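Notes follow once the structure below has been shown.
The full complex has more chains than appear here; those shown keep their coordinates.
Order as written gives the chain letters A, B and C; numbering starts at 1 within each chain.
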Amino acid sequence: MTTALQRGRQLTQNLNPDLEEVLRDRYDDLLPDFAESLIEWAYGRHYARPGLDLKTRQLCTIAALTVLGGQTGPQLKVNIEHTLATGAERGEILEAIWQMAVYGGLPAAINGLNAAREVFDAQDGISATQA
Amino acid sequence: MTTALQRGRQLTQNLNPDLEEVLRDRYDDLLPDFAESLIEWAYGRHYARPGLDLKTRQLCTIAALTVLGGQTGPQLKVNIEHTLATGAERGEILEAIWQMAVYGGLPAAINGLNAAREVFDAQDGISATQA
Amino acid sequence: MTTALQRGRQLTQNLNPDLEEVLRDRYDDLLPDFAESLIEWAYGRHYARPGLDLKTRQLCTIAALTVLGGQTGPQLKVNIEHTLATGAERGEILEAIWQMAVYGGLPAAINGLNAAREVFDAQDGISATQA
């Protein structure tokens, strides 16, 4: 039987193969085991679970990060990239964000749209000049 | 061309046919046009949009209401019912809620699971005794 | 020159004459000086300031407690009473709450309306049966 850590590592191999290494380089000097711990919890204990397909899981994450607003800007952008990697279309991501205006208010939704545009423009090679 | 209000009314016919009337009875004496305004905005301007299927829209709402936590208990329960009405399985709803532990913290996810259990128990005719 | 504590006490004399005593009875055994400290800060250092009239200050508080949602239910009800005591009409309070749907989302606004109805019904001698 695989452990949660193994399942998490397997899943991120497809979604974002450098993720654990990037996290280790950035945070393990501050907090030993940070990267391993995050992969185990977020990917091994959640995204790797059966019962809901990965694309829908990612769209749910987009929705949550949008309504949580201010404190989740950088994570929203990373997860928009992960969501595209699961096969979601840009339009689906934008719809999930905009719908959040109903639940988290207009400012949260608008900031989410701005984050999406930054990701799309970066992928399209357009320099972001959005203030 | 249909207006947003018409599109919203059409959509709620399938999802929850009494919704506008329930809202009107409950709130229009306090705020004239409340029910019409909510149907137009939430259902006409969001759920009725093309680009993302209704079941995924509802699962995104579940995710958002879970991380928003305390202020959204009653709405979470209504939306769990709406999500089941789009054909989602109980397990999919539970997965979407539990995943939110990563983004909104454990308390938000646990409270979301409690709300789901209340809805399921009510549907199964089990009297809720959860405190 | 009066101190902030004196200014706070003077202001609550008009708004809610028993407030400091109620707070003292309820919390000073847990935390000595709790009541005095709250009166000094909230009423002496904020509501008693010149530059904005008391009724508008109270309506701003209603708006803030509405968007803050879940954690502020009891305080929202107390402040609806205080706002009525400044001469605001019920309709003005309801409008301030409902407008918050734009900024804090529909669930926050609906919960705020429910709180207002409970206050109004209690004043009208109608027993609250709202779940």
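The rule is short, and it goes like this: contacts are C-beta pairs under 8 Å (C-beta built on N, C-alpha and C of every residue); 3 or more make two chains touch, one makes a residue touch a chain.
All of these numbers come straight from a predicted model, not from anything done at the bench.
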Number of copies constituting the complete assembly, 3 shown: 6
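Note that only the chains that are shown with their structure count from here on.
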Inter-chain pair with the most contacting C-beta pairs: A-B
Chain centroid nearest the full-protein CA centroid: B
Copies chain B and chain A - interface residue numbers shared by over half, same or different: same
Equivalent-chain rotation between chain C and chain B, CA atoms, steps of 5 degrees: 120
Reference chain C; chain at largest CA-centroid distance: A
Geometric centre distance via CA averages, chain C-chain A, whole Å: 39
Distance between the centres, which are taken as Cα means, of chain C and chain B, whole angstrom: 30
Chain centre separation in whole Å, for chain B relative to chain A (CA means): 23
Where chain A touches two or more other chains at once, by residue number: 67, 101-104
Residues of chain C touching chain A in the complex: 67, 101-108
Parts of chain A lying in touch with chain B, wherever the complex brings them together: 41-42, 46-47, 49, 51-52, 56-57, 59-68, 72, 75, 91-92, 94-96, 98-104
Residues on chain C engaged by chain B in the complex (per definition of touch): 68-71, 94-95, 98, 105-108, 110-111, 113, 116-117
